[in-house]
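All protein chains but one are shown at their positions in the complex.
After this line comes chain A, so read on.
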Amino acid sequence: SALAMSSAATTPPSVDKVDGFSRKSVRKAKQKRSQSSSQFRSQGKPIELTPLPLLKDVSAQEQPELFLKKLQQCCAVFDFMDTLSDLKMKEYKRSTLNELVDYVTVSRGYLTEQAYPEVVKMVSYNIFRTLPPSDSNEFDPEEDEPTLEASWPHLQLVYEFFIRFLESQEFQPSIAKKYIDQKFVLQLLELFDSEDPRERDYLKTVLHRIYGKFLGLRAFIRKQINNIFLRFVYETEHFNGVAELLEILGSIINGFALPLKAEHKQFLVKVLIPLHTVRSLSLFHAQLAYCIVQFLEKDPALTEPVIRGLLKFWPKTCSQKEVMFLGELEEILDVIEPTQFVKIQEPLFKQISKCVSSPHFQVAERALYYWNNEYIMSLIEENSNVILPIMFTSLYRISKEHWNPAIVALVYNVLKAFMEMNSTLFDELTSTYKSDRQREKKKEKEREELWKRLEDLELKRSLQSDGIIPT
């Protein structure tokens, strides 16, 4: 029986071929911003909310209760994918939310103990939801436009409200922690996978404030982020909120007490370094690099494992990533202590030596530019007798062989710097290089001659066997 061949029929896209490679962004240029939501209208009757008076229009004693009522009303969730339904009620909820945002910002004495659970409930009802699936199976976060959340007109105000609530002077974590608990945090973290960058931006602020105020939740939050990253790196390579989580981590790392706890060092080595291997690194590289450098400023002794980790995961087939790694490495070298530098200079410059000889000119260029960094130059000068021999052969070779004239010009700058740094060593290396080359050429010539002699011999033999020349 015939095998069922179920291959998804793919129509070859008509693409521009740039340098022989198709550009996805060109393919999808006509894509417009799409919206999605998972809040769908249930089959029941339309939502009816009885309009309540404005908070400013009632007396101070009545306000707390009215506040609660409004919160309860805002628990009603509307379907924004159906653009025509419940327009009046949607507007009412929007203006109520707006009012609540202002109220929480300016008011005093409004926050009773009863308010806490109602606030958390309202926020939960609105924001906690299963995120809608991505429109296209091949959503490429680097190239494609994200799908936005359709209910953003309400959602934004809910987030805004929640943040002001958390930041309010009257806010008491000791009461709130009954309602903002591990379950809440877990659901919050799941939302970081939202495709909508505006939502992720708010979530970032929310989680940052929660981490700051709830000491009892900190370990849990760190553990969960740990898990998210590990799953991201080793299982799915899909998660939209990596950059935002890293930003939060940056502010946490910045505040680490010294000496660093073992847990944090583990995190650096087991989670942050492996994060560099992910394909979509460009989306969060700046934040990741920031975290790394912060760690090293806290504890310089971590420099060696960090750099060895980066060298271990050095990109082998993606030049764009190589350029990113070189950028990050330069930032690390900018803050490195001379004693740490000496420990890793050999493997480090072996890799840099490979980079400067890369046929990809951007990689070569970025690596050569290290020599324009004053601090790095001073470190190289102090250790030129180790570094120069490592770099010399590639530099000298590419000065003759590289296809890109701009690279050749940069190599001159680097060689000149080395010449001035350590003339004797430079001259020694030059003469060794030249004599090695001569020996190689001689060997090649000998080999060619050997082949020629073999050819002649073979020719003679065949002529003899054909009886053309006497044996």
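One rule holds for everything that comes next: a contact is a pair of C-beta atoms (placed from the backbone, for glycine too) under 8 Å apart; a residue touches a chain by one contact, two chains touch by 3 or more; residues count from 1.
Assume contacts and distances are computed from a predicted model.
Trainee: Report the protein name recorded by UniProt for the chain absent from the figure; options are "Armadillo segment polarity protein", "Chromatin accessibility complex protein 1", "Cyclin G2" or "Septin 2".
Mentor: "Cyclin G2"
Trainee: For the chain left off this view, which of A:71, A:307, A:333 or A:415 is in contact with it?
Mentor: Missing-chain contact among the listed residues: A:415.
Trainee: Return the single residue from A:134, A:226 or A:399 that touches the missing chain.
Mentor: For the chain that is not drawn, the touching residue is A:399.
Trainee: Considering the complete complex, identify which of A:191, A:273 or A:289 is in touch with the unshown chain.
Mentor: Only one listed residue reaches the unshown chain, and that is A:289.
Trainee: Have a look at A:110, A:125, A:152 or A:256 and name the one touching the chain we're not showing.
Mentor: Considering the complete complex, A:256 is the one touching the chain left out.
Trainee: Identify the residues of chain A touching the omitted chain, counting contacts across the whole complex.
Mentor: Touch with the absent chain occurs at residues 169, 171-175, 204-205, 208, 211-213, 215-216, 218-219, 247-248, 250-252, 254-257, 286-287, 289-290, 293, 323, 327-328, 331, 361-362, 365-366, 369, 372, 381, 384-385, 399-400, 405-406, 408-410, 412-413, 415-417, 419-424, 426-427, 430-431.
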